[in-house]
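Below is one structure, written out as structure tokens, with a few remarks after it.
We show some of the complex, not the whole, and keep each chain where it was.
Chain nomenclature is as follows: A and B, assigned in order of appearance, with residue numbering initiated at 1 for each chain independently.
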Amino acid sequence: MIHQLEVKTRGKGLYPFTREVAQWVASKKIATGLLTIFIQHTSASLVIQENADPDVTLDLADFFERLAPEDDPHYRHTTEGPDDMPAHIRSALTQTSLSIPVMDGRMALGTWQGIYVFEHRSGPQRRNVVLHLLG
Amino acid sequence: MIHQLEVKTRGKGLYPFTREVAQWVASKKIATGLLTIFIQHTSASLVIQENADPDVTLDLADFFERLAPEDDPHYRHTTEGPDDMPAHIRSALTQTSLSIPVMDGRMALGTWQGIYVFEHRSGPQRRNVVLHLLG
């Protein structure tokens, strides 16, 4: 089973969408299976991160800002704006796809795990995510 | 099919558990399939790395220690200890899930590939890993 959803972002940062995914999985009434989450972009990515203290996702975004900064003079690819090449690097360092087992009808996430779109561009975007569920 | 296992860790570093996974896969007598390995934490992660020279995993752990150090004054999230925010960063840079095809009844690993829990916290932990096998 396939489901497509759109995550609207408003600049760099992590956007949780665990609830939307969980609701779709629950609606499928599958006891045991495998969920795949795939983002159809190379300047935004996926991460599973702590869902408790919001400082964690702020610190995480800041770390990637320092690791692959906008103003690096090494970049050749600058025509799409100063945030584009760092966005590709940050995407390569995180995930384009996630695989999550389904147990007892729900994702087998740990207590503190949330699912996020990690937006790497500065402007607002609509990010397309494909969910695939095997029962 | 689902299986849950616990990997006990004793501080930062890489802990191999290829054998436990291989034994479970072998017991299922599936010729061709797909194995998913999922760790239910955001301060420990999964990596596939060289299983021959133990210096590789030591160097790898050291690299991450330098890349996301404990004493970075930028971190907001410090209440869970100096090792916690670096642990989240290192998890985001590595894997929460791994997908490994099964061929001829066993994981299609290369000769030098081993499966590791990458522990990012300083103290001992019990890490929950979920295995899912589709035949």
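Just so we're on the same page, a residue touches a chain if its C-beta (ideal position, glycine included) is under 8 Å from a C-beta of that chain, and two chains touch if they have at least 3 such contacts.
Keep in mind it's a predicted model, so treat the numbers as computed, not measured.
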Next on the checklist: One sequence, 2 chains in place: how many copies belong to the entire complex?
Outcome noted: 3
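One rule holds for everything that comes next: only the chains that are shown with their structure count from here on.
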Item to check | Whole-Å gap between the CA centroids of subunit A and subunit B | outcome: 20
Item to check | subunit A-touching residues of subunit B, taken from the complex the two chains share | outcome: 1-2, 34, 36, 38-43, 67-68, 74-77, 79, 85, 88-89, 91-93, 95-99, 128, 130-132, 134
Item to check | Footprint of subunit B on subunit A - complex, ascending | outcome: 32, 34, 47-50, 53, 55-56, 58-60, 62-63, 66-67, 93-95, 98-101, 103, 108-113, 134
